[in-house]
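For this depiction, one protein chain was excluded, whereas all remaining protein chains were kept in their positions.
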């Protein structure tokens, strides 16, 4: 092994342990009954997330026929578990219907944690296997062993966030309003940051291009072998023409949004996309998903007072879009967001770690996009219809799991993610007043 | 206190402890994750059954304003629990939607068991209260304290059976086919009995009335104060004209039913009620609910071989009715069943303890029926439409919870109960051959 | 041919022409666009009724292989029409889905009327065929030619009523409130009768049996070959024990029912069957189906003032049952209704020609019931679950289409039929006051 490979592998081994442990720490404060809780078809129980992320490593790495020499003694899932814990990989085979994940009281958490340990041991052994070097050279496009492990860890970090947002959904459906953690730390360490953030008034940041009339920018990132990780949907880097635009330095707050509601935002169809208005009426939406009257919102810390200056969250795209129209503005495109992030750097506040930010961009492949070969190619590429892109990251996102090119995506009706919004506008239009 | 009241109260105190303990023993072999399992909207999680039966005592007895002097120190449910654990009593107030009971990961089982203990202590104290005698005299029709406790215990025994049949439904939805108990005892002590039962060939038992041309019989039982317990829907006793009939000495077996299937029973609409045939096609029914190919059935002991001579079970009324038509027979009316039970005594085999037996009778009030006053009057009386009566009792029914006049009832499409069937026919029609 | 057969056949030929013509007269005032109107899945378009009744004659008579010598030159339906116009006869074959009948803009009414004429000509020729006598002797249980024709005419008369009640449903869904006929004659000749009927105050009629303690009565009618027509479900005659009862001399009126509403009838769950209460809330029921605020109701004559003394109509069984409970009474069983009709004769007012009357009796076979052989056996026998019996007849029923033994039936949730109610009660209970 060359030095650089040794270092890379050693780093990965540490990271493996760290990420896998973090997942299990997330359930430390939960009651056993919580582990099977599935609030709705879109969500999954905590136990299922712990199993599925394990399945991912076993299915795509430890069970691969060509890797058998490297993982000879692996004892993995029991019969039938692959069916239970495959999420959506058609190439792997049939799977348990998603809406019924909450019915799987078995296997127990003890069985799943034991399985996690077996898989972790095999992965650790794999990383110190003397022949790993030979296997880890990129060949005809297929991912190497270390690339697959890194993908599995990124995948697990996504599920850490999903676990928490799914749990919030499930707890929200319980009239006794359970508390996940209320020590002011852990999943919601953002209260101080939020108050800090409000020291700066919100401003319009203007981008005009070099000539003042817009211009061509480069968006996305082309994958580099052994370079920093990225998902396939973040590339390739490509050119986009942008007109001049203005973007808000900060996110829309609860106080901003309360003004929208007070002005009839949920009763005025002219502010909404037709599809969103139909949904708003059918569902009886009157506020963001977790707002509770009066002045409260449901959080992982239970029912809490709603901070007026905290960014408004758990909005659908339809609500974000309607709010922007009401405000005389619009949502930024993802190219505008990414360009602003690069251009204004820290002047674009609250880009990461608070809330995902809805963009005006439907989730579609970048020009020249190619999904990874094989089943892992299903990871992102097959969801590129009827969804919108969110940029940034959220308070539920693991700390090292964010990038300026990261493309998160959800259907426009979804509200259970930690999503908020940031305004943009065309500079030639009169600027709506921003609350300070 | 008079001697008889003392004795009655002492007996009730023992029974209280016995029944309440039995409920908790039912969950002894379950994993924590099983306690919240709700397989479908018709079913409830084990934990919910334990809570609801406790709510019943607290709501209808311990919280009654006029009984406050007798239960001064009771500390009961936490705020909001009454909303969660009210099943269907409109007079008590609004309630958590039944299909969402599986989402209540909180309160935990520990909280519920502690609540059960508090309620049990209060009930025990109530039963030794020196003023109980004064309160326990039947007045203007309302139930007395001891009558309400007895009703609560009968109610809890019904939920013991419901807990097990709901659990069977929930486990059946899990591809790993969990086992509740497989020691050949406990909830399924019927394997020996079944083989014993087959020593006698099935015969037609003929009832003709005293004159040989049918006659008036008395059905049901009129409640007697301080007499043996009965539900309100079992009375009053009343006259019914019966034509001569024949009834099978035993239940239809798996082998019998397999012949029906082999003869196209699930493909021949002429054998079915129109409503049942539509359901059969929409649901893709091809066998009783828990049959698994080949020769297996799912049980509380997991997947087991299907005994040909065991009575066929987990049938809807539509299937039972279609089978009877195919066999050239029909289902007995509930008056026929009850008359045969009284007339033929033990010649009517398998009346109790194996399977509830579908009858041809819609569930309607007996002539002169009056529901109990107040909320407990909702117990039976409001369900008297679109259901059919089942008679007897099942292997899941607590041993002392059966009576010849007992009227169980379920919608004709329901299949998750421990239900089978017994044939009847008009004697002037040619008798279909019964398998020996 | 014997004289009696000649007479019978001649009478039938006249009746054939009369009934068939009556169907066509029902659409005389309709616009072409109305002919395809299907307001809901339970209803059918007027054009479909005209076609289906024709299909019935062709399928069950003119196409029968053994009758081919008697109908040699019949030119009937075009290819595919049997699929379109079979209603629910599984023995005949697959059929067009009922909810999609309104999509059949073709065949046109002109094609269907021409088909009716061809069928009528063939039926007329059949009735004068010299060999008819030989074919018209009852054999092994199958219906004879004249019996089948009579069955077809009774069937067509039922569809005349269905056509009108379906049309009322369809027109009711149109905000412009179309008028079918408003000359005060035709389908609603009851306005004068209703006012006449109110000259007599409503009274309780008491039946006690010969000994004053109830007794055995005979219900239903056993079919007699060449006797007056009856449907198979009206027989056989059989004995029933009846307790003494009281029955109201007249139907419940709009004024009566308005008092129920004013007293919170649609907001008090304790008055309702659980199934009905759930439906009431889900559907937002607040009044009978065609009541319109204020003081109006939708009728075949369009929007009309609601007469307080006219019998209340277009109620579900659930509403009728709840009203009766509110009134301190109950619905009569069908045996009580039929006994009262025979015993009190014209003192039981409004028995026929105004509204079908819901009974407390689920629709089930009489003891000894056997459905007719072959496909026509599907006519009544396969609907004997989850429905209730209605007795009498309605203002939409053809004048000669009523009998004391007639058993109409609908699901308890149905409200689009011309159904009302008459109260009954147990005589030992205090009599609720009847409005005069």
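The letters A, B and C name the chains in turn, as written, and every chain counts its residues from 1.
Keep in mind that, in the parts below, contacts are C-beta pairs under 8 Å (C-beta built on N, C-alpha and C of every residue); 3 or more make two chains touch, one makes a residue touch a chain.
All values reported here derive from a predicted model rather than from experimental measurement.
> Would you mind listing the shown chains in contact with the chain that isn't displayed?
A, C
> Taking the full complex into account, find the residue in A:90, A:347 or A:400 that is in contact with the omitted chain.
Per the contact definition at the top, the residue touching the missing chain is A:90.
> Looking at the full complex, which residue from C:51, C:84 or C:145 touches the chain that isn't shown here?
C:84
> Looking at A:238, A:307 or A:403, which residue reaches the missing chain?
A:238
> For chain A, which residues lie in contact with the unshown chain of the complex?
88, 90-91, 214, 216, 238-241, 243, 269-270, 272-277, 317-318, 321, 360-362, 364, 367-368, 377-378, 382-386, 412, 426
> In the complete complex, the non-displayed chain touches which residues of chain C?
31-37, 39, 47, 78, 80-81, 83-84, 96, 100, 102-109, 170-171, 173-176, 178
One rule holds in what follows: only the chains that are shown with their structure count from here on.
> Between the chains shown, work out who touches whom and classify the graph as line, ring, star, complete or other.
Shape of the chain contacts: a line, open at both ends.
> Whole-Å distance, chain B centre to chain C centre, using C-alpha means?
37
> Using the average of all C-alpha atoms in each chain as its centre, how far is it in Å between chain A and chain B?
Chain centroid spacing, chain A to chain B, equals 48 Å.
> CA centre of chain A versus CA centre of chain C: separation in Å?
That gives a centre separation of 61 Å.
> Do you know which chain B residues sit against two or more other chains?
In chain B, nothing touches at least two other chains.
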